[in-house]
Structure formats: C-alpha cells, structure tokens
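Only one protein chain is missing; all other protein chains are in place.
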Amino acid sequence: MGEMMSKVKVSTTINGDPVEYLCDAEETLLDVLRDHLGLTGAKEGCGTGDCGACSVVVDGRVVCSCLVLGAEAEGRKVTTVEGLATGDRLHPLQQKFLEFAALQCGVCTPGFLVAAKALLDRNPDPTETEIRFGLAGNLCRCTGYDKIVRAVQAAAAEMRKG
Amino acid sequence: MGRPEPRVDGRLKVTGNARYASDFPVANPAHACLVTSAIAKGRIVSFDLDDARAVPGVLDILTHETVGNEVHEPKFFGSGGTASTIHRPLSSAQISHAGQIVAIVVADTYEAAREAAYRVRVTYEEEDAATTLDSDGVETLPATKVRKEHKNPRVGDAAAALRAAPVTIDAVYETPTQHHNAIELYATTCVWSGEQLTVYEPSQFVHALKHAMAEQLGIDAEDVRVISPYVGGAFGSKAAVTPRTALVAIAARRLNRPVKLVATRAQGFTIATYRAETRHRVRLGAQRDGKLTAYVHEGWEATSRLDDYLVGGTETTAHIYDVPNVSTRVNVVRTDRATPGFMRSPPEVPYVFALETALDELAEALDMDPIELRRINDTRNDPITGAPYTSRSLMACYDEASRAFGWRRRNLPPGSMRDGDWLVGWGCATAVYPTFMGAATARVRLARNGATRVEIAAHDLGTGAYTAIAQTAAERLGLPVAAVEVLLGDSALPAAPVAGGSNTTASCCNVVAKACDGIRRRLVRAAMRADRGPLRGRKPSSVNFVDRHIAGEDGAKVSLADAFDMLGAPMIEEYAHWLPHGMEPDALKKLHLGSAALTGGAMEDRIAAAFGAELVELRVNVYTGELRVPRIVGAFAAGRIVNPRTAHSQYVGGMIWGIASALHEQTELDRRVARYVNTDLAEYLIPVNADVPDVQAILVSEEDRLVNPLGIKGLGELANVGTAAALGNALYHATGRRIRKLPLRIEDVL
Partner (left out) sequence: MRYEAPTTAKEAVRLMAGKAGMARVLAGGTDLLVQIRTDRIAPDLIVDIKRIAGMRSIMTKSGGFRIGAAVSGAELGEHKALRRAWPGVVEAANLIGSIQIQSRATMGGNLCNASPAADSVPALVAAGATAVIVGPRGRRSLPVEDVAVAPGRTSLKKGEIVEAIVLPKRAPRSGDAYLRFIPRSEMDIAVVGAGVSLTLDRNGVCTAARVALGAVAERVILVPDAAKALIGSTVDQAALERLAAAASAACRPIDDKRGTKKFRIKVAGVLARRAARTALARAQGK
C-alpha cells in the first residue's frame, strides 16, 4: 500500500509511427492513447469491454483498449481511428458511414469503424450475418445498427473492386 | 429543406476529430474520481482518509467536512430551476440515496485518483430505506398537492359512464426503472482563469448549466462559459444539471488547476437521473360497437424524498382518443432513491404503454380488430377542451403501416398463428408525442461570397441539429448546405432552448429562418432600390433566393454579390428571436436565465402532436419461451420533415429503443438496501447489432400550417412510444397470455 507505482517504458508503433511513452503499470492502453498521446478518437464508454467504443487494432486483431494495459503494447503495432484516413482521403468505410447515415451522436463511431476495418481485413466479403455478429461487440445507443451494416457492406464491395 | 442531406458534422465524427467534452485538451489537468455512498439512507459517521492520502500523486480529497456550504442550494428543474435535484453536494453527513457522491478525490493521474478513491474508508450509520412503490416507509401524495401547476385532465362523468358501459376493462400495468446509458460517460472538466470558469461537459442545455454554475458557486453568470459542441448521446440524461459539476469546479478552484472527471459507468447509475418505475390502473368503458364512453387512469410514479419529479403522462393520454368522459389522477411516491429525470419520452413511454395495452384488451373483449377500435375512436379535436388539432394523421399512419406489414392476413384469435416451434403474434399500438416549442434566439451572418455562419446555443445529441439548421439557412438564403457553417453547444452563442421535449428542430429552425429573413429583407430592399438593377421596383414578396441569386418569378435575377454591392456592405449580420404561439412574452428573459420553459401539446385554443402507428411481429419458442422480434413497421407523421435521412434514423432508433424497453431494459433493485444491481453494460441489456430485426420506418406526409411558421413537429421522442404495448399485445396474440408488467420476460410466458 502506498508503494510507489512503477512506471513502465514502452516502445510501440501507432498508426505507422514509432512512439515511446512512460505509463503506470495499471494504466490502460485507452488512457495512454487519450491522456498521453492526444489520440482521443477512441472513447471510453464502459471500462469493462462491453461497449467497444474504445476499439483499436493491435497486431491485426481488434481489441477493447480499455482491457489492454499500456505496458502490453511494447513492440506491437496499434491502429486507431485516426489511422484510417490517408491524409485528406477518407477510408472507404468512413466514406460509406457518411453516405449511409451510419452515425448519429458519433461516440460509438470510431469503435465501429475500427472493428469493421478489422473485420474486412480478415473477411473481404462478409455476409450480413457475419457483419452483425462481427460488430456485436460495439454498442450504439442511438441504435443505428442497420445503417451501419449497410455501410460496411457497401464499403466491402468498393474495397473488393480495389 | 426536405432533402436527405448527409450530416454536416459527419466527417469530424468518422475521423475521430469531433471533440466531445472529455476530448478537449486542457493544460496539466488533475484527475478526479468520485466516492459514492454504500448506503441508501442514514449518515456518514466518519472518514478515514489516511490510506487514500498516502497514495502518491493525491492532491486533494473533498468531503462534506471540506466543502460544507460552498455549493448554494440548486433549484430543481421540476420547479422551474436548472438542477436535477435540490441536493447540495457534500454539504452534510446526510445520505439520501445509494450511490450519492460522498467524496471526490483529485490526483495527478487518473490511476492515482482511482486507487485513492478505493482507499477512502467511510463509516456510516444506516437507516432502513424505502426502495420502491410498495415498500414500507414510502410517502404517497397526489401530484396536485406537490406541484400546483399540475392538472389532472378530466371531462364529463367518467364514473357514471363506466357504470353504464356494456363492456369494461379494469387492469393494472407496471413499467420498470430504466437508465439512459448513453455511450458517452458523464464527464466534466473545469478550468478557471482568474474569476472565469470554463466548463466542458456534455449538455442538453448549455445556458442552464452556465446559470446553474453561477448560482451554485455564487459567481457572475457572465464569468461562466459552457462548451459542449458534441454530445455522445443523452436521451434526457444531460438536460438537468447534476451535483457533480459544482464539485469539479470547486476542486479546480482549490487547486488552481484544471480538473477532469469522467465518472464510471456504474457511478452513472446514481449520480444522474433515470426513468423511475410506474404503476397504472386503467379502466375503460365502451359500447358494443367499440365507441369509448369512459377512460379512467390513475398513475403512481416513484420519486425521491428531496424532489417531487413528476411525468404525469395522463396529460398526453387523455387527449388521444375521442372519449366523452375522462377522469385521471397521478400520484408521486417518495422513496429513498436519487431523483429521477427525463428519459426519452418521459410521460409517454409508461402511460401510453398502459393505455394502449388496455385498448388491446378492449378490442379482445369486443372481438374486434385493434386497429379498427382505434379508427372508431379517432378524433380531430381535443376531447378534453374541444380545441382542434393543428394537424393529425393517426389513421393515415395506421393505413400505411398495415399495408406495409400485411396486417390483413392477421388471424384474430390468439394462439392461432404458428410457424414450427414458434408461436407467432402480431400486435399494434399508437405512438404519440406532443409538439413542444421554446423561445429561441440566433445570429446569422452572410458574407458577400455566400459564406454563412449560424450561431445558436442549440445542441446536437446525434439528432441532426447541425444539419437541419444548416439546411434551413441554406434554403432561405439560396445557398448550398456546404456554404453554411453552424456553431452550436456553446453558452457564448445566442440562447436556445433545452434539447428536450423534441423541440430543437421546430424552435431553432424557425428562429434561424427568421434571422435569414432579416438578411433577405435588407438585400431585397437594396436590389429593388438600385438604379438599373434588374429587380428594380419589384414587390419584395415576388422574389426568392435561389442558387446564390435573388430571383424574380420571370427569371430576372441579381447575384448575391451584386446585391451586396448595391447595399454597399461586405456582410450582413442579423440577430433574431422567436416566440412560439402560446408562449408568455417574458419567455425570452427566462431563456437567457436558463429556464427550460416550453409551450405546445394541449393548449387552450389548439392541440399539437405528432402521431404514429407501430405494428410488430413477435415469436415465442414453445420449448424455451425465447422471445424474438423478427420485424416491426412504424409509420409516423410529424409535420414538415426538414431532413428525411436524420428523421428516418430517429424513427428506426426509437423503435429499437422501444423493443429494448419492452424486452430487456430494467435496472434491478436490491429491495433490502435500495441499491441497483446491474450497473454495467454486461448486465443492463441494451440491444446489440445481432438483436436488431427488420425495422421499417415510413414517413407519412403531413402539412401543418398552424403549429409554427415552418410547420415542423418534433419527432425524436415519437417512435419509442407505444412499441412496448405493441409487443405486449403481440405476445398476447401469440400465446393468449396477457403480460401487464414490463419488461416482458421469458418466465412470464412459460
């Protein structure tokens, strides 16, 4: 009790850029992104892995960054919503979310986009059911689920065309 | 207006660049963590803070011993004030509900604050708490006694009509406690700069929050600024000012350093408001042909000891159908809980569930199609006052919804439709939401090149306010939507009403249109007076603003740039205010002081409401009792639709809310200790992607020339009304079992 919290030094890659940071052992990757690195696209909606608003991709797999320690990112590759667009050019998923009205309050949107990207990276041609189950870890309280599914389908079709 | 424009704020949201309250960077923030009460009633005997203070990085711990009288008594929003409760946070040892804030710990890092909060030891003296409607120790009072402006709508002699009716229904209905659970958590960041306070907090009413902070902290309102450009869902939870904000401001003032609080999901269940449980006794009397002769509705609603929160939904239900004899009564039941508050369609969700279920029971007793029963009792006038509806399209909604649903193929007797292991039921119910409007102000600036800026302290909760307002200004000024920049969610902007009662689009689009009309008048006058101008001498009413030009009916036109040159100014700025019909003239003054006063619904000379019809299919597994909802069709009429795309999203989202409300959502209470049990998103079940059925929303066209100049009715709180009744009615149709208590549970069916 009251023991000094030990800081952990971490070298990692975020959205393609090498990043180094010092974090507390119990600090989550989400807090590191938001509080230390200024990447506030990932949102905290629950802290318990139930809402998916904090989704990021670590080494090719989508995770809830609230359930990953900042220390665990050592040597990994992390992608956040800020890494989806290329300069001014939106990722097809971002473009289709706009076109299909797949967002309302927008606070779940970054998590959905990241999870959808991870889904399409593994499965470029998912069925509607695969999309619905694949995104079941992302909650939208405005409940715009249907439009999100349509947007992901449209983005997948566009990405397959290349 | 009327076009399905994409959201103007969409790009910021898909790139992660829209800044919500907790996203704003502030210099060197300290982090706060709350400690909340483990008991529901009693007092704090002592704190042991030694372990907590020993955590490295802890800067300050505020308790009632340090804060005391620092927060002035807030004024309850239910009595015209701004606050969710009159409770003065950290003012005394008294505990009035479980999860009440008892301390706030501030540290250099969030982790240190959380760790120290965990180590705060509180010793309580606990008293027995009254948990819910029928617990020992509650106090039940008629609404008319606790709220002098409350009226129980009544007309005719309902008791006599009920006695005389050949067919009657008499049943009790119950709805549960529910929490908003917007995905964005309750966050507050306070930054002092000398005497000036900036508050970053998701808000449905920035002007109220500004004045609340001035009142509660005893400072000048002009020294407070509230910034809340994006709100990550609210559904009513971010309208009234909760106790946390003043505490964060005080913590920041004591440290002379910005303080940032993000309350946990679990704390959100007790530090803000919720939808309280209700009970209803509904009695209906009807003739054999289905004509209603009597409607008697008594409601009981849970509230806290400190504040008499009241939804009084009979003020909606008494006006829906043509009934000559109506008697209603509402009671509040004071419990040892936090004060409830607005949650999406606060009065309508519980009260319409009761009425629309009772109507289905009546249809069953009459052996009549339930839609037919509603048709027989449709009306053009308020049955209580006789005043006309400004417009009403309930039966048109039923017609369009039943066509899309295939309602004609419904077998009347319950239990008569089966598909393999599944019993199939079809049910319907009416959706209704009164049209509210508030006094509003706005500033619009148009530059010679067409660049337009609209400033209004309205709020976009995901509803699409940015886009609707941009569309309004664009249409009035003959510009593309992209030329219009809209600034919202900042108390430094001209005041606009609370984002509540679904009034934002009506109130804000009307005032923005009025400001644009001021700009138009000045440009038109210049164009008509200009020598040699193509519009010289025309009547102002004969021109319009189209495609960056002022155009006459015959094709003669002047470009905006030329009109500006004729005027001799590089830009025009217009400030406007708008008062809806039925609003007292002092409403503007009140608005500037943060009052949430709205007008609308059943007024003396007219009644305004949006209507809808919802038809659902529900399936019950004969072996496990599993309930599934494969499809729902809703048809809605809400006057002029500014943006069919965002309106459609609201309707679909509303119906899914309604399904969740009927099947899943219930905050469970441990009755022995008046504490909530399921305070996370694993246990409080909101729908997931895979749950969502085939949802069809139909926009029924409706023109209303009376309700307000633009003919707009609110619709954000329309589609989640009635859904639960439609599902319960479908469950009855599937199984012959009538469930009168929400949520509908598998156990009730087996």
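By letter and in written order, the chains are A and B; residue numbering begins at 1 in each of them.
Methods note: a residue touches a chain if its C-beta (ideal position, glycine included) is under 8 Å from a C-beta of that chain, and two chains touch if they have at least 3 such contacts.
These numbers were taken from a predicted model, which means no experiment stands behind them.
With respect to the full assembly, the chain omitted from this view is in touch with A, B. Shown as candidates are B:Leu141, B:Leu255, B:Ala530 or B:Leu685; the residue that touches the absent chain is B:Leu685. Note on the undisplayed chain: of the listed residues B:Ala266, B:Val326 or B:Ile572, the one touching it is B:Ala266.
Where chain B meets the missing chain, the touching residues are 114-115, 118, 264, 266, 623-626, 663-664, 668, 677-678, 680, 682-683, 685, 687-691, 746-747, 750. What chain A contributes to its contact with the hidden chain is residues 3, 5-6, 8, 24-26, 28, 47-50, 52, 55, 58, 61-64, 66-69, 71-72, 74, 115, 118-119, 133-138.
The definition used in the following text is that only the chains that are shown with their structure count from here on.
Mean C-alpha positions place chain A and chain B at a centre distance of 29 Å. Interface residues of chain A facing chain B in the complex, by the touch rule stated above, are 1-2, 4-5, 24, 26-27, 31, 34-35, 38-48, 50-51, 53, 80-82, 84-85, 90, 94, 97-99, 101, 103-110, 113, 129, 131-133, 135-136, 138-149.
Interface residues of chain B facing chain A in the complex, by the touch rule stated above, are 6-7, 9-20, 22-23, 25, 51, 54-57, 109-112, 115, 119, 180-185, 230-235, 262, 264-265, 461-464, 645-646, 648-649, 652-653, 656-657, 660, 680-682, 686-690, 692, 695.
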